[in-house]
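The complex appears here minus one protein chain, its other protein chains still in place.
Lettered A, B and C in written order, each chain numbered from 1.
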């Protein structure tokens, strides 16, 4: 009970701090182009956005649970939850979006050297350095471990050659964390290392990728005789696969969270259907029984999925050992999102088919592009097929 | 054009023969318990049924395309089609149902010795001997070639030991055609032989199998030191797999034909739905939009399947090389039949749930049992999974 | 509201599990079926279950119950679902007891509930009249007479109707056949003249009956609570039962899946365990996800009863539809993956397939509940 009192006291402090420090203009949802990603070439949609990041970073609230020594606020899990609740309560934006915070930081805190933590973790928490991820390669998608970008030791450096794909925002990032092959003769999982590379190094070049849905944050990134200081190796030489897997778990839960957050702010399917299709004057139900059935199925499945995520987080909070739920949430969440986006387009009928131009509202065009974009959800971050393999093997114990 | 005239002349002859020889009582659909299967212990639902078989057999019309020398009528494909059309036109029953005619006969005509043809093919055509099939074993279902019932040479005989399952009507059959292992050391497909065994031989015993749907024609058949004359081997020693595959193709197309024939005589889904669910007074459409949609989907798929079977038979008639359509028809036909039977039960609501007793009509109870029975369709005669494998490999050329 | 079982709940689950596997294993259902047992239920086992407090789980202590709550009763139902146990949990504990609890007078509660909690009284709930669940369409008439009432009509699919000590009948005391109002719960004791009970033998050996009422004379006290007020409680009674059946299905689903997984790991074809084929693996993994989702919605719906939540109706429809669909899918896949032996009566797996079909039809199939869910959400 004392704990609870202490937490409520903390809630009061947080509430006051937010009230004082979060600019009023930062208390509304950000459009995608208003997101703050930090970095050397950081751009801000407003002065408020800049000062909101600076104040949050100074307090360590960009990475609340990280140690204060590395730019965090040193909060407990309960405290961080309270901070999050209070932030959401007043509708405050996240001060900083960052792959460094979501993915690299936790891994560096676990596997990094003291020097790496000081150099990199702090920079991440402050939003000074923007990171991107270099995992997939043209020949290594689902079979990530077959990657072939190689790093060869030469004196105090590694010399890196090869190519990465699906490097989100590589054109805007300052550094990239990469999986590289450091032993070509070892079994494929045992010759991989985890390496941090400054994108400003000579020999690094970037080319954006256009998706079905149009322009995208994804890039191809090329490495030609790039020299990387040996101290940028994270974890043991040829021991990168362990680091990589730890990071992939973060990525999977992240993708489903982002989807859910995006979906939460959206108009419901039935509301859209009321607008585009309409209810029967007498029946009071939607004028398309087949679509109505599909909408309901999607709504029910969404409910079940939400309840399952809550059940899983309650189980973790109760100290029960984690299962391999991230695979399930990645799989089901993305499949659900695909269905949902498809239904949104279907509901809009002809108005769901627009690519550009004045015949369609901005909202309609976005919806169509979002539908196309969602097609990648079940491929990126470990395809649905890979998640099914993982569940079959790790959860169900089916033989290879 | 002369051919066509000749065929029409043949049609006239057939029509006259049928008119004269097919008893009036044989011109209505047979209930399952009225089927005539022949054999040493043949039973007939009526005297008419017996004389209908005798007359047809005397003419060779039980196996129209087989050579006259072995009890057939020596008809061409076109003539046989005309015979069938005329039979169907007057609603005449098939005089004899027989695994021997459908499956074993064609294979014996192709692979059998002259002595085997004389002894067995003639007996089949006349309905004197009833055959059953001994392929599957408890440990060899989808992986049929892993069968282990063995036949060891001992003088002029083989000594057979082992067990078969899914031997339909083994309790009523006179002979069984079996796959047996004659070389335990050879690769599994190369140590199998095709053997004919008289069920009256000492050491053969039979035990019926009860299915989900209740009693069934299926049995387990046990062989204990059964002595089989060596001349009962069909095809080369250890060359039985080739014979077996030829026969399997007949079985696959048979299963889908039987389903289609059964479905053709049945009440349509929409007619059932009108009775159990009813049409809306104003809308004029079925009072259950979700079921209506599923019924329509099933109706459309049935139409597409029928058209595809017609397309395939037209292609064969035109002399185009046969594809591997039997796998597709087996797969799709059985899956369709399962869906259809399930819908029939669903439409009947509570009345579709009966097992026995007076609360349900005979028709309702049959429908429920047929639904349960249909569950085996996608397993027997090569499971849906095996058909998918075959299509992937032989039709699509996907690698192993 | 928590999805994590408390120690007490874990203990109840263990008790229910060992009771079901010892006293009501699947062989029990087979025996009842194959001996054509007239009752279709083991009364001894039911009383023993009541002695453990499981029959009175949702009945207040004041009326002899153990008042464990639905989260707990759900665990019992789940374990009974695993063994396809023949019990009057749905008919008596979920449907009838709730009708009495919600609509009955204190005197009626005191008279009727304690024997239920003790496992001594089986009370059936007679609702449906047509070929499918349609709780708004009631034409069984209850007419006032000089000394009481006269009941006329016919009910179908009355669970445990043939062994019930009494029936609670949903009757129309006013209005046309599909009017929402004018409904009354009436209590009809076993053996009342004019009542004809015919047992219906269902495909899954579930116990049910068809009941005819020919000018049945009833005293004024036969009405539960007040005439014409049943509608206020009917949805709640049905929703609690729907959620309960969903819990029973959840147990059966898990049992079916676990047996199938075990088979996939041991059955060998082509020299390897069939569970190593990716085609089957992917299907098994997809089923796992569906089952996890089912578990969550069923657990939440049970808790919604305990917490008297306003979204109960929505959750009941979501849970019933989801459990039904998952049960149908899992049993269909289980039979297919078992291959030949899967379709024999020797193997238990087919019994689950049959049970799924009957559960589907009980208190509304998935299409019914999707329609209802949509209406509740206003579209």
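Note that a residue touches a chain if its C-beta (ideal position, glycine included) is under 8 Å from a C-beta of that chain, and two chains touch if they have at least 3 such contacts.
A quick note: this is a predicted structure, and the numbers were derived from the prediction, not measured.
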- Kindly name the visible chains that come into contact with the excluded chain. A, B, C
- Task: Kindly state which of the options A:277, A:307, A:336 or A:398 is in contact with the chain not pictured.
- Result: A:277
- Looking at A:150, A:316 or A:375, which makes contact with the chain not pictured? A:375
- Message: If the hidden chain were put back, which residues of chain A would touch it?
- Response: 136, 139-143, 146, 165-166, 209-212, 214, 276-277, 288-291, 345-346, 348-360, 368, 372, 375-376, 378-380, 383-385, 388
- Note on the structure: Logged for chain C, residues touching the omitted partner chain are 277-279, 281-282
- Mind listing the chain B residues that contact the chain we can't see here? 270, 273-274, 279, 284-286, 292-293, 295-297, 299-301, 303-305, 307-308, 310-311, 314-315, 318, 320, 328, 331-332, 385, 387-389, 391-392, 395-400
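Here is the rule we use: only the chains that are shown with their structure count from here on.
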- Greatest Cα-centroid separation from chain A: which chain? B
- Chain ID, smallest distance between chain and overall C-alpha centroids: C
- Message: Please tell me the distance, in whole Å, between the geometric centres of chain A and chain B computed from their C-alpha atoms.
- Response: 57
- Task: Could you please state the distance in Å, as a whole number, between where the Cα atoms of chain A are centred and where those of chain C are centred?
- Result: 43
- Message: Based only on mean CA positions, could you tell me how far chain B sits from chain C in angstrom?
- Response: 41
- Query: Counting only residues that touch at least 2 other chains, which ones in chain C make the list?
  - Reply: 367, 370-371
- Message: If a residue has to touch 2 or more other chains to count, which residues of chain A qualify?
- Response: 293
